[in-house]
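Dumping the structure here so I can ask a few things about it.
A single protein chain has been removed from this complex, and every other one stays in its place.
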Amino acid sequence: MSKGRLEAFSDGVIAILITIMVLELHIPHGTDTAALRPLLPVFLTYVLSFVILGIYWNNHHHMLQLTERVNGRILWANLHLLFWLSLFPFATGWMGENHFATVPTAAYGVVLLLAALAYYLLKTAIIAEHGPDSTLGVALGRDVKGKISPAIYTAAIPLAFLNRWIAVALYVLVALMWIVPDRRVESHIRRAQGTATGGR
Amino acid sequence: MSKGRLEAFSDGVIAILITIMVLELHIPHGTDTAALRPLLPVFLTYVLSFVILGIYWNNHHHMLQLTERVNGRILWANLHLLFWLSLFPFATGWMGENHFATVPTAAYGVVLLLAALAYYLLKTAIIAEHGPDSTLGVALGRDVKGKISPAIYTAAIPLAFLNRWIAVALYVLVALMWIVPDRRVESHIRRAQGTATGGR
Amino acid sequence: MSKGRLEAFSDGVIAILITIMVLELHIPHGTDTAALRPLLPVFLTYVLSFVILGIYWNNHHHMLQLTERVNGRILWANLHLLFWLSLFPFATGWMGENHFATVPTAAYGVVLLLAALAYYLLKTAIIAEHGPDSTLGVALGRDVKGKISPAIYTAAIPLAFLNRWIAVALYVLVALMWIVPDRRVESHIRRAQGTATGGR
Partner (left out) sequence: MSKGRLEAFSDGVIAILITIMVLELHIPHGTDTAALRPLLPVFLTYVLSFVILGIYWNNHHHMLQLTERVNGRILWANLHLLFWLSLFPFATGWMGENHFATVPTAAYGVVLLLAALAYYLLKTAIIAEHGPDSTLGVALGRDVKGKISPAIYTAAIPLAFLNRWIAVALYVLVALMWIVPDRRVESHIRRAQGTATGGR
């Protein structure tokens, strides 16, 4: 079963989510710079969610590069990930419009956590199809960041009720941790493409 | 005629429909968990429609994998399917915002029924192009689920006027029936790819 | 220069336009069938515009199948076509929400006319790149429907001020005229693919 449409469909959904989020930046009625000030928290949450969706797209891209075969379980694990990602515009808007109020900030963390777990399940389904000893199994097996991220989100959600800025800081921390490209995967891809014909 | 663009276009439309539906989850004004409670029926219908669109994408993916040629009739049968799928956000929103009121719940079933019939017509058009004795004709010929689904929807629509929860339960039943991957098609694909060069 | 991205981009824009139009079907507040009645003209215009966009996607698909090379002029002619198509949701909504009032009905015709002219310019640009004696030049050269359509639209616009239903009938007529697949192009494609390796 080809992975081409799975990639194309995921690209489509993520591209639309990124651009739908920007609709929460409602055009202000005023025409001076002061009219932009109330938009600042909405803008900042947009930047955060844009970066996180960018990270997901990036990692998805890397992981699918290594993937050779796709089965029914992988298709559904992928749809499950897209489901939680599809709640980003809602969670982002609720947190941004309420200037990082406690409950919306914790709810944002819940969506982040469930998306991270869905990504983990997708990775597990892909490794299961290829075998833990395959190039992909080895490359993705020791995924430290993939295991730490849900742990940090799990800690951030209750901490939001203590001080919401701790939660926000933890969300930003995870994003920064991921922006650094995963050199292990990249080197594996390069090696794999050196031996095989590679690429589409 | 290549099937690449037909797949890409269908992927695009379904990806957009899935993400447009989430816009019905209007961001609440309150900032406590109670503010989320009135959104619950909207959220649940979103989950149902997301799963059903996911099933359509999945089955479409499987069916087009087997398809070798595309003709004008197939292109239009596909557009006809996309038309009924495009009414999902409307039907989902009407049912969700009115907390599964009778008429919107029945109307949701009408859209499900017409989409199921459109899928059947598309399948028929594809089999007609390839011949009933082709790999695809054999693989899709005994499509029990494809015949039962419209029958269940047809029963659910009048039953909604008796008790709307019966209709909702039947919609969920059909979705569950389809989530199980169609092993027959998968095995046929595997066999077909074993003999041919396969895949794109 | 590859035509792959031009096709993908056009598919994306047309897929989004088709699904954005459905947002004009505002979810009614009532929960009985009477609540759907005021939506009927909006629904009918949606069906008409969906079919017309489907025809454009279909014809675009056929024409690009025959296209071998893409140059800067073709890219811009394609963007010019997409610009007029992008006004479909606006024109459709204005006509539908005002129950086929005279001026919106005429304005709808203006958008149809400009899109048809843009398609003609795109076709001319593609023929110019490949030469009038190429397979494509011959296949698209005698494009009777492509020449009649703008003429009918040009007649329909003033006729809308006489009786708006004449204009609507003419828009429907052109759509019906195009739904019939262009057998000449299909046969040319089949012949071209018989001699060349063809297809992507």
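Think of it as A, B and C in the order they're written, each chain with its own count starting at 1.
Here is the rule we use: a residue touches a chain if its C-beta (ideal position, glycine included) is under 8 Å from a C-beta of that chain, and two chains touch if they have at least 3 such contacts.
Note that the structure is a prediction, hence the values are computed from the model and not measured.
**Student:** Given that one chain is not shown, which residue among A:15, A:44, A:117 or A:166 touches it?
**Tutor:** For the chain that is not drawn, the touching residue is A:15.
**Student:** Among A:65, A:98 or A:149, which residue is in touch with the absent chain?
**Tutor:** Missing-chain contact among the listed residues: A:65.
**Student:** Touching residues of subunit A against the unshown chain: what are they?
**Tutor:** Output for subunit A: 7-8, 11-12, 14-16, 18-19, 22-23, 25, 27-28, 31-33, 35-36, 47, 50, 54, 57-58, 61, 64-65, 179, 181, 186, 189, 199-200.
**Student:** Over the whole complex, note the residues of subunit C touching the chain we left out.
**Tutor:** Listed in rising order, the touching residues are 1-2, 4-6, 8-9, 12-13, 16-17, 20, 24, 71-73, 75-76, 79, 82-83, 86-87, 89-90, 93-94, 97-98, 101-104, 107.
Just so we're on the same page, only the chains that are shown with their structure count from here on.
**Student:** Looking at subunit A with subunit B, do both copies bring the same residues to the contact (over half shared) or different ones?
**Tutor:** different
**Student:** How many angstrom lie between the centres of subunit A and subunit B, each centre taken as the mean Cα position?
**Tutor:** Centres of subunit A and subunit B (C-alpha means) sit 26 Å apart.
**Student:** What is the distance, in whole Å, between the centres of subunit A and subunit C, each centre taken as the mean of its C-alpha atoms?
**Tutor:** 37
**Student:** Could you tell me which residues belong to subunit C and also touch two or more other chains?
**Tutor:** Residues 12 of subunit C each touch two or more of the other chains.
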